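Here the structure comes first, spelled out in structure tokens, and everything after it is commentary.
All protein chains of the complex are present and in place, except for one that has been dropped.
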Amino acid sequence: MTAPAETATGVSTVDDALVTVEGLKVHFPIKRGVILDRTVGYVYAVDGIDLSVRRGETYGLVGESGCGKSTFGRALLKLTPPTAGKVVFDGVDLSSLKGEPLRKMRRRIQMIFQDPLSSLDPRQSVESILVEGLRAHDLDKGKAETSKRLRELLTSVGLPSTALRKYPHEFSGGQRQRIGIARALTVEPDLIVADEPVSALDVSVQAQVVNLLEDLQEQLGLTYLVIAHDLAVVRHISDRVGVMYLGGLVEEAGSDTLYADPLHPYTRALLSAVPVPDPLLEDRRERILLAGDLPSPANPPTGCRFHTRCPWRQAKRCDTERPVLREIAPGHKVACHYAEDIKAGRIRAHEVEPILVQADDGISPDTALTGPASVTEVLGP
Amino acid sequence: QSQRDPGNQGGKTGGTLTFGAEGKPKLFDPFYATDGATFRISRQVFEGLVGFKPGSAEAGPELATKWESSTDGKSWTFTLKQGVKFHDGTDFNAEAACFNFNRWYNQKGAGQSSSVSEYWVDNFGGFADGAKPSLFKSCTVKDAQNIVVELTGASSKFPDVLGLPSFSMQSPTAMQKYNADNVVAQGESFIFPEYAMKQPTGTGPFKFVNYDTTNNLIELGRFDGYHGDKAKLDKLNFKVIADETARKQALQSGDIDGYDYPAPADWAKLKTDGFQVVPRDAFNVMYLGITQKNNAKLQDFRVRKAISMAINREQLVKSQLPETATVATQFMPKIVQGYNPNVKPIEYSPEKAKALLAEAGASNLEVNFWWPSEVTRPYMPNPQDIFGAIAADLRNVGIKLNVVTKPWNGGYLTEIDQAKADLFLLGWTGDQSAAANWIGTFFGNAENRFYTKSSPWGEDLAKRLDAADVTADKAQREKLYQELNRQIVEEYLPAVPLSHSPPAFVLKKDVKNLTPSPLTAEEFSPVTKG
Amino acid sequence: MPSKTKIDDLASSTAETQVDTGVSLAASAWRRLRRNPVFLTGAVIILLFVLIALLAPLLAPHDPAARLLADQVIKARNEIPAVQPGHILGGDLQGRDFFSRLLVGSQQTLLVGVLATLIGLIGGLIMGTLAGALGGWVDSLVMRAVDVMLSIPSLLLAVSIGLLFTQANQFTVILAVAIVQIPIFARLLRGSMLAQRHSDHVLAARALGVKPAAIVFRHMLPNSLGPVIVQSTLVLAVAIIDAAALSFLGLGNPDDNIPEWGQMLGGSQTVIDSHPGLAFWPAGCIVVVALGFTLMGESLRDALDPKNRR
Amino acid sequence: MLRYTVRRLLQLVLVVGVLSLLLFAWLRSLPGGPVSALLGERGTEESRRELTALLGLDQPIYVQYFKFLGRALSGDFGTSLGVQPGTTAVDLFLERFPATLELSFCAIVLAIAAGIPLGYLAARRRGRWFDNAGVIGSLIGVAVPVFFLAFVLKHIFAVELQWLPSAGRQDDISATRVTGFYVFDGIITGEWDAVWNSLEHLILPSIALATIPFAVIFRITRAAVLDVLDEDYVRTAESKGLTAQVVRRRHVLRNAMLPVVTTIGLQTGALLAGAVLTEKVFSFPGLGEALALGFERRDYPVLQVLIIVAAMVYVFVNLLVDLSYALIDPRVRTR
Partner (left out) sequence: MALLEVRDLSVVFQRHGEEPFAAVDGVSFDVAPGQTVGLVGESGCGKSVTSLAIMGLLPKRGAKVGGSVKFEDTELLSLSDKQMRDRRGRDLGMVFQDPLSSLNPVIPIGIQVTEVLERHRGMPRKQAMGEAKDLLDKVGIPDPTRRLTEYPHQLSGGMRQRALIAMALACRPRLLIADEPTTALDVTIQAQILALLKELVQDTETALIMITHDLGVVAGLCDEVNVLYGGRVVERGRRHELFATPKHPYTHGLLASIPRLDAPRGEKLVPIRGSVADNIPWTHACAFAPRCPNALDTCVEVTPAMESEADRLLRCHNPVQQEVSA
């Protein structure tokens, strides 16, 4: 990682925070009903997250599939309305913004998506994809200027200027992701939320994009919130890392600290599960195998969300009391009642019986059970 | 496929005849009916005091053997045939006859609606409650053999009108048993009593057996207690097939033994295929209606004359109508009393028509021309083609047409009667051979569909038609009507008479003795098959 | 050190071939279509009929309304003008040149098909866009309306709409046929619009701060159009058949001076046994045109189907 | 599942309610009406007015509607005016429905019997001449107007060749009526000639009616089988070394049938409600013919009942399809 951000590690001052999130919750209502839909429950996709991202740093968010990472990212941009909580961006409370001011504000926070193809409108040429952002924020100053700007952008993401007239499907995955990045850059944002920016890419191409992101940060002084499930990537790219489990943050630390000294049982298990391309290490490694699957966010366990799979689970308290994220060491926060005890070896890991996790496909009662709904639709394929 | 009955192998008598009819009977009590489909059945099941001579429109004795009237034409004595029995075994006698008259006269509630007891209202006017004047006054039993019918005035129609199926004699016992008069208007429909739906009981050669509504089959059976020559057939079925082509195909595939109203275009082919195509005498008229209400130019006789001269009626009849169809010189066919053989025929001359139009200052005449869809009528087998031919002729003399079509029941009739069209196609099938039933109906009221009221002669014509109708003397009446006929065509021309098209029926080769009747009142009792 | 030039050349040359021109999805679909015999057959058929329709006044040997052979029509003897010099298909029931009518009839039929589809499409687009873009109660309302409309058999609906007009003409037929198609388009469009609403590129556009209207019209709508376009080609066929059925049932243009195939077919019913040509020619034309559109529509569908993309 | 069913049924009620109101208003706003149908050219302005008043058709539409509702709630949906005068609309429906059901059933059976195997074969022989011929044939099937096909069939087989009857449901053989389903009646009473006779009458109309469902089922089957053949689980089944038969039956066909079942249901629904032209051409005394006639005669009571019930049947069949889908697709069932 680049040097300047490195120094910030461990020193948490609120002053230099670009974005601060407090108690952010996103609950998706589950609607069922006979005549009118009633809300019968919620998917607790994001369930109370506090964090702040400092200017110029890269904050990494990891967690297993379905733990609410993407939802968090979207809620941060107000693309999904948060149920509760506050997002303060550069001193402005986003939750109070609506309509035009919000739209204006969007210029400063951009997003990069996981699937580079589906996030690009297949019917628009690269040029119009890029120009769109400029237009939306009146940055489109004359033909010549714009075209110069587009060329610059393309160069900075490593694409030839001939790409302008092409369409997304004509590019390889890595190139598409570059277009996505260029699109985010058009409006000169301060913060970029990257939702799994490299997960869909080939291993050999991943590195190109990771490097590109790092280079751009260096050149443009960007702030990143990088969401990923690949711990190695996150650790590499981030200054600080937050680990999510089932809608909540379980641990947050500088990325070296986190790897060297994971405190939360989940983080430990996660780290031990990541395969490393080094046979020697692999042979040596002690694995913490978690039992069972991630519980459904529609029906999260009581108390500590992780207690159903936790090898260090202790009777009573873990089941009933939800641990808060607390700072154990400077800049190292963890949400575990027994973090110190585990670290000190006072509590031993034990066997865990896997618990049945019923998959939930979440079809709403309004979707017709069958596919086509009319004869002409049937004439379809 | 229908000859499952083993009893019909080649025999002269017996067997089942299935005849394809074009419409479903509304019900089986002819008094409440106006539709040909009901009457076709009535004519086999019922008889009236008066009947029509087979093959003609001339009235003659049926259940009454003779009748006499007082000189003022108000009192009529009918002598009844003896030994006549209804299908339910009860006797037909003077009481029964008067019972029928009184039943008609004493209709209540919905039964008084002109749409329910239409023929009564049309011909006799009001009912016993006296709300409207009635032609009928009373019926008294003189003795077992004679009854006296008193009228309130003379009428050209009486007593021939009693030959209409509506005024057939029905069994008092059966009518009382099955509540024959219990007609109710409920919601947007009428509910008829069981008598009318399932229990018609008359004196005719056939008796009603069953109506299979699912298969559209009406089954009649020979009435063995018939007073005259008994029916030759064991069974007579009427199969209702609404679609003309379907009827033809049913005949060709052997499902039926004959059918009514073959399309004129099929006549030749049917004949070459070995079927008998039997045309009736024309008893209808098709005319091109002209409404004077909305288009002032049409109030000008010269314009109407020009329209009539523009139409090549000869060619229209030759090309679009059945072989035996004729060009109409007036608004009624030959066999109607009062027909005037000396009416000057309308000439076909586009040039003169143009000149006339110019003379009337209507060279650029523009009219709405209506024709009906979803219908064929005996006088108008294919409205579209007939319209097409006339339209072409009219355009030919420089008349501009705005064409409007409406379904027959989808507004055509209603709006024609509201005088919305300028030119329209329509016609009439007569009920009886009294001129009042023809020109009387057309022009007897000046606020008619032609809106003759707009012309100075309109009201006068209506009055004179009324006067002719109540003239008791037959010969004089005929004279009056002849003159009216001439005037209407030569001097008024409220519409253009076009043609008389004789409707036909088709039979298989081996079906014999079905005499065509101009009134479509064919009797099936002498018919044999095989 | 190895000389890299050669390899760079190679790399850039492979890159070059890819880069020169932009190929949109539509363009690449078109490339595939051009080689598809099914599509070509359909296109040739349609092109041919469009040409005929455009040139009909020039091609037709006679005035389709002129009753040149009126004296040869004798319905009673089932005689209609036979094939004769100058009248290669003879005359119709009113003595008009049948061939001319057949040619000129293509105008009405195509006009009805195209206009009805257009109107249906536009109506459906408006309803579908409203429902898909706004969601919520607008969506529910529109969709319930669509449900009601779809629960009546389409021909019946068209017939009854046709009946509603006080004065029938070819435009009432067009309107009747078009209205029936609206719910189908609306439903189709709404479905894909809803899918678009949650798609990543719409999310991206929102994140970019693109105005809502622009999102609907630049992103959601264009991307939902694929199935709609396919549907419209198929609807063209359906519209032609439906319009023919309406004319066949006598709800068409009452003035038969303007020939139309459905009407010609309906009018010839009474003589179909003896003069089958009068029915078969127009019916054949209807079938072929409908088939042409169907072939085009189906191959279009295949071409636009992402599954068939290499 | 249950909740879903109830919800859909309630939706059905809603649709029917709205539909009945719209239909009621709409029918009455059509030009003409039963009055003119009853009186014909004999009618005059005056007699029309009188009859209109007698039938209550001069009242405001909402009054008529509420009166209608009132009567409907007591089971009186009116009596036919023109289609089958004197028969109540409900009786008429009950009488006509079996005919249409019988016809639709035959048609759909034909369409299934031909569509599924041919569609399956076409998919297996993808791209070969059989497949291409099938696809083009099915497209032609969609492009030919049904009424025209019906006409041609009738002309050839009933008129020219005289192999089959041209109209109706049964000849005038005195067959016993039990259920109103003639074929079924014949079977239970053992009157085999009646069975055969009814079947003969069903052949041509059901062929005409079957073309579109056939084309649709063929195409759906073909597409579904092609889709399923590409599915990972078919590869898994193959990787388990199952016999070709088991793979085909249990894994390919069973999954491919899911969309096909939907299609069949929707097509059946459409047939039940939409056989108007075919029934008209064959004078087949079913709902469609009654509908056509009802329109011609402006028979309000009949139209009201038939259209609403046809719509109900259509929506209901769709519901059944949805539910039956759940029976074969566990993903939906366990919701």
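Order as written gives the chain letters A, B, C and D; numbering starts at 1 within each chain.
Simple rule for what comes next: a contact is a pair of C-beta atoms (placed from the backbone, for glycine too) under 8 Å apart; a residue touches a chain by one contact, two chains touch by 3 or more.
This is a predicted model, so every value here is computed, not measured.
Residue-wise, the contact with the chain that is not shown comes from D:328, picked out of D:113, D:178 or D:328.
In the complete complex, the residue from A:64, A:261 or A:319 that touches the missing chain is A:64. Among the residues A:56, A:73, A:133 or A:174, only A:174 touches the chain that is left out of the figure.
Within the full complex, the residue among D:60, D:75, D:127 or D:190 touching the omitted chain is D:127. Take subunit A: the residues that touch the chain left off the picture are 1, 6, 64-65, 172-175, 202-208, 210-211, 214, 229, 231-233, 235-237, 255-256, 259, 269-283, 285, 287, 289-290, 292-294, 353-359, 361. Not every partner is drawn; the one left out touches subunit D at residues 127, 231-233, 235-244, 246, 250-251, 254-255, 258, 328-331, 334.
The working rule: only the chains that are shown with their structure count from here on.
Of all chains shown, D has the CA centroid lying nearest to the centroid of every protein CA atom.
Taking each chain's centre as the average of its CA atoms, subunit B and subunit C sit 48 Å apart.
The distance from the centre of subunit A to the centre of subunit B, each centre being the mean of the chain's C-alpha atoms, comes to 87 Å. Distance between chain centres (mean CA atoms), subunit C to subunit D: 26 Å.
Of all residues in subunit A, those touching 2 or more other chains are 373-374, 379-381, listed in ascending order. Shared interface positions of subunit D, defined as residues touching 2 or more other chains, are 30-31, 142, 159, 270, 295. Within the complex formed with subunit C, the subunit B residues making contact are 244-245, 248, 263-269, 315, 318-323, 325, 371, 373-374, 381-382, 384-385, 388-389, 391-392, 401, 403-407, 410-411.
By the touch rule above, subunit C contacts subunit B in their complex via residues 65, 67, 70-71, 73-78, 93-95, 163, 166-168, 249-251, 254-257, 267, 269-274.
Of all the residues in subunit B, the ones that touch subunit D in their complex are 1-2, 4, 16, 18, 24-27, 34-35, 110, 113-115, 118, 122, 185-192, 196-197, 213-217, 237, 239, 241-243, 246, 249-250, 252-255, 374, 377, 406-415, 417-418, 426-428, 445, 447-448.
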